[in-house]
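Removed: one protein chain of the complex. Kept in place: all other protein chains.
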Amino acid sequence: MTTTVSTGPAAGGVPAPPTSGGDPVRGVNRLFAVRELGIGLALVLLIAITTVVNPRFLSGQSRKDLMLGATILVVLAVGQTIVIITRNVDLSVGSILGLAAFATGKLFLAVPGAPIAVALLAGIALGALCGIVNGALIAVARVPALVVTLGTLYVFRGLDFSWAAGQQINAADLPTNFKNMGTATVLTVPVLALFAVAVLLLAGFYLRSYRGGRELYAIGSDPAAARLHGIPVGRRVFGALVVSGALAGLAGVLYAARFGTLDAAAGTGIELQVVAAVVVGGVAIFGGSGSVYGAALGALLLSTIGGALPVLRVAPFWQQTVVGALILAAIGLDRALAARVARRLRGRKARDA
Amino acid sequence: MPEHDRPDRPLLALTGASKSFGAVDALRDVSLDLHPGEVHALVGENGAGKSTLVKILAGVHQPDEGVLTLDGDRLSLTGPAGARAAGIAVIYQEPTLFPDLSVAENIFMGRQPLRSLRRIDGRLMRHQAEELFARLGVHLDPDRPARGLSIADQQLVEIAKALSFDARVLVMDEPTAALSGVEVERLFSVVRSLRDAGAAILFISHRFDEVFALCQRITVMRDGRRVSTDPAGELDVAELVRRMVGREISQLFPKTESSPGEVVLDVRGLTRHGVFDEVSFQVRSGEIVALAGLVGAGRSEVVRAVFGVDRYDAGEVSVGGVRVPGGRPSAAIAVGMALVPEDRRQQGLVMELSIERNATLTRRWSLSRYGLLGPGVERRAAAQWLRRLQVKAGRSTDPVSTLSGGNQQKVVLAKWLSTTPKLLIVDEPTRGIDVGTKAEVHRLMSQLAAEGVAVVMVSSELPEVLGMADRVLVMHEGRLVREISRADADEESVMLAATGQASPGSEPAR
Amino acid sequence: SDEGDTPSGGSNAAAGGAIRAGLKVAFLPKQVNNPYFTVSDNGGKAAVAEFKGEYKEVGPSEASASSQVSYLNTLTQQGSDVIAVSANDPNAICGAVNQARQGGAKVVTFDSDTNKDCRDLFVNQVTGQGIAENQIKLISDAIGGEGKIAVLSATANATNQNAWIELMRTELKKPAYAKIELVTVVYGNDDDQKSFQETQGLLASYPDLKGIVSPTTVGVAAAARYLSTSQYKGKVALTGLGTPNQMREFVTDGTVRSFALWNPADLGYLAAYAGAALASGMISGKEGETFTAGKLGEYTIQADGVIVLGPPTVFDAANIGQFDF
């Protein structure tokens, strides 16, 4: 690749690309990959230590529990990443999840024999509807997503509460095959986790290899420039929020399948966990960079911490403290790596001179 | 395209366009024809309405009145996407890149080459970007993120982007403002070849030599109206200036001789690894010292470090014999430094803040009494300087972002000149400023020097450097390679040094 | 769901004839929309209907003491005659309760008490001692009187939970339970998901755990749900306080042998009657006074103004079919 550009006049004075032949982007990308690697490493370390302390941590059941525990957070984190990449945020996911989970219960109460696919579609549709409300407000009125979704966090939860009116739906009310989906495994991998994996791969593929996906990054990187560029910013942001809502709806159905007992409070406060997972996963909170894989790793790390601390017999009162400290450590580490990237860019310049 | 041979049939025509922003009439009944195979220049003072016109052609603004036709068919644009689809490529006055994305992606965003399943073909995209850069004669790595590119490099990416469209109409709003001679020449040869291939091109610049070198026809604008459109051959610079400004400009570089006093700024061995090395120089009071060099030579980085915005790894800076601690602009201001930065939108101004607050931001403490800023204090303080620099603005409480590029630059100048500095550093002080104001800025700088202020001027405009400087310091790739006195400074000597061909032994005095 | 019980109770209520008609009775649960409190408040509603008062339920949607204070203030201003409140914090709402009483309201706590000197009466579902004895007995039976057990509680600050757990520790010191070891207490925050995960954590960290006691309805249901789908089903015993509707499935499928609970509807019912009796001047709240609480019959006020609903009902496969709440 150096051959195509080596013809410039010497008088150009503009620094020539490095002659080492190394692909610099790959260099940059490699460093970014290190971010994800770092989280992965932390995860492995955590699992290793916990397993040494208590070998049962990796027993079949426990492994299954870990995967199940991460499932819902991963699904939400993927949706959240798509939104955050566009320099927006969706704080209403917890409320949407609660609404969809309760709706699933209601559906089965009304139609006891409803097929699982119908429940999934209904949950996704309801979530998408909530996402449409968010997206329309944000895109049409051009207002900050944080405020709108903080508002709908309250609104959706309030609606959920009035709808439920103190009712609780018990496991006994749910059809057996639906509950079985919550525990069934394929080759030791829980079915619910497969949903998360599918969502993750689809989103990852789209964001990396499709024009629409790249436009999301462009919007987050500089919304004004994106407008000048003719990117349909409103439509894309709208789309991102609808996807996030739909995924939260899906997460609600998965929640119903996994926990079985449903009331209007399902998923309360999970939004901060999701944002934390995404940020820990190296997605820039101000948009433009990061990947769903990182976010998924972040979610996995957080939920594994949640699972490992009781096993490590960390006193219950210390658990939240540890989670907070780890969030700080993760974003601190991320910044350190980013600084290294920046220094490398500068260093490259030095070599050119 | 058979129309090529019929100059009477414009490719793109704007007729009777008007546009107002609130109380400001940016455009009034302006008509403009762009013909295939022709480069059309648009000149005018700051705030004359050039960029507004560009944005109408680009679909960013919808005109309040007026019609746009393409090939004689009416074209109504609702957004930039429409203009793009109609084959109009635009380079905006201010670069609009996505900092997190790679240079190649910036060029091809939304038009990335695809492979099976409509996936993006990253390799092909990189390859095409390299070809574009080769055409422009620039060595930019398509894979590096756009973040951290200098203004000039950003502008080059914008140019590459516009070229990649193979557009029928190319609109360029001050594409050369940040470029130095070499890049400009490269750009022109590319533009000429596009023109010869039948494209219609609109070119905006405040540099008349460029206008006359490139353009076949020239439209002059003033106060939102079109003054005239004539073939370039029938005009000369003086006439152009008269039409733009409405009067004669007697002297563009009103340099008054001054006798340098004692040393004000003393920079010793300043080093920031990877950016500049061992930079040492002195500036005396009453002296204008120009920092010349090619784009990317590191001049801006040096002055930023001197002012304390960037940290440096070694060396020291002192003003009036007192050492200035690094990394703290407030300390620099305290000893009487002022820096007019090169990027007014990011660094010079707080875009959403009002004009008056911007103009007085640096004086917020000195204007306060008992720590309090009374009502109207800032307005009165700002008004004086805005008048002095002839800033064209609706209301001084409007956000500074509503000003035209040149008027924004004047606000930056007002903000710093009003601090009555001992040492004034200006980085590309007249970038995007029209002739009239440019002369005014130059006069101001001369006057300040005459009053004993030490002035450091970074400029990529050779005439400005030669016209204004008492001494020229030339940088090349992060090093100070030569010092040239006013008497010895000419285009050739500066360019030789800037391209690294300075004869040994002419190292600047330490 | 408890509507079926009330009509028959109506005729019995004749004994409460001295209750003033038109009393304004307000229920202030720890949290509205909590199914447990919905049931108990509906019990109160039925009682208020019987003595022809005005019933209302108000409360925060999140279980916090500060919002309860705000609601108490509102009720004070509205001039409620009786306030039945389940305290989120024994101390924090005391000031507001006192203001309400100064404003003329009678304040009865139920389910979760405040400091005894700021309310008029406390309607206790059972004595703490009763719960502790019951729960330890149930778990001991379930694990064969030997092995490690753990407690899955609600929030770390829940007054009644903490009191019960202390009493359970004391109960375990009895020789009959010498071979049972309480290894840890974990908190599910009365949150289904958290309780679920805490159960998971318990089983992973204590491989030789024999049994779990969860004296909270949310916790026991979540734990049962986890156990029933895990490899530990049938190997690790579970008991606690739960509602028959929630637990039916797990008793039927063998995850849980037996569990206990009082009837929450009766709890609200009794609280309403106690408050009404106070407000009508039938009782003053002193130890030894008696009053009739509609269909539930006669109750005696015990020391410290406490009224005890009665011993908890134990549910198992044999009798669970008879209950619906």
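The letters A, B and C name the chains in turn, as written, and every chain counts its residues from 1.
The criterion applied here is as follows: a residue touches a chain if its C-beta (ideal position, glycine included) is under 8 Å from a C-beta of that chain, and two chains touch if they have at least 3 such contacts.
Simple rule for what comes next: contacts and distances are computed from a predicted model.
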Response to the item:
Answer for the undisplayed chain, UniProt naming, from "Autoinducer 2 import system permease protein LsrD", "phosphoenolpyruvate--glycerone phosphotransferase", "NADH-quinone oxidoreductase subunit K" or "Quinol oxidase subunit 2", is "Autoinducer 2 import system permease protein LsrD"
Response to the item:
The omitted chain touches A, B, C
Worksheet entry | Option from B:368, B:390 or B:485 whose C-beta touches the chain left out | B:368
Response to the item:
Among listed residues A:43, A:121, A:150 or A:184, the absent chain is touched only by A:150
Worksheet entry | Residue among B:397, B:447, B:485 or B:501 touching the omitted chain | B:397
Response to the item:
Out of B:142, B:341, B:406 or B:478, the sole contact with the unshown chain comes from B:341
Worksheet item: Can you list where chain A touches the absent chain?
Response: 137, 141-144, 146-148, 150-159, 161-162, 269, 272, 275-276, 279, 284-286, 316-325, 327-328, 331-332, 335
Worksheet, complete the sentence: It is residues of chain B that touch the chain not shown, namely 18, 20-25, 64-65, 309, 328-330, 332-333, 339, 341, 346-353, 357, 361-362, 364-365, 367-368, 371-374, 394-395, 397-399, 402, 415
Worksheet item: Which positions on chain C touch the chain that was left off?
Response: 32-33, 56, 58-62, 64-66, 69-71, 73-74, 77-78, 89-95, 115, 155-157, 162, 187
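Methods note: only the chains that are shown with their structure count from here on.
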Worksheet item: Looking at which chains touch which, would you call it a line, ring, star, complete or other?
Response: line
Worksheet item: Looking at A-B and A-C, which one has the bigger number of contacting C-beta pairs?
Response: A-B
Discussion item. Report the inter-centroid distance (CA atoms only) between chain B and chain C in whole Å.
Written reply: 74
Discussion item. Between chain A and chain C, what distance separates the C-alpha centroids? Give it in angstrom.
Written reply: 39
Worksheet entry | chain A partner contacts - residues on chain C that touch it in the complex | 32-35, 37-38, 61-62, 156, 184-187, 191-193, 196-198, 200-205, 207, 218, 221-222, 225, 229-232, 245-246, 248-250
Fill in: Residue ranges of chain A in contact with chain B within the complex
1, 4-5, 7-17, 23-26, 28, 209-211, 214-215, 217-218, 220-222, 224-232, 284, 287-289, 342, 345-347, 349-350, 353
Worksheet item: So in the complex, which bits of chain A are touching chain C?
Response: 54, 56-57, 59-62, 65, 69, 157-158, 161, 164-168, 170-172, 179, 182-183, 255, 259-261, 263-268, 306-307, 309-313, 316-317
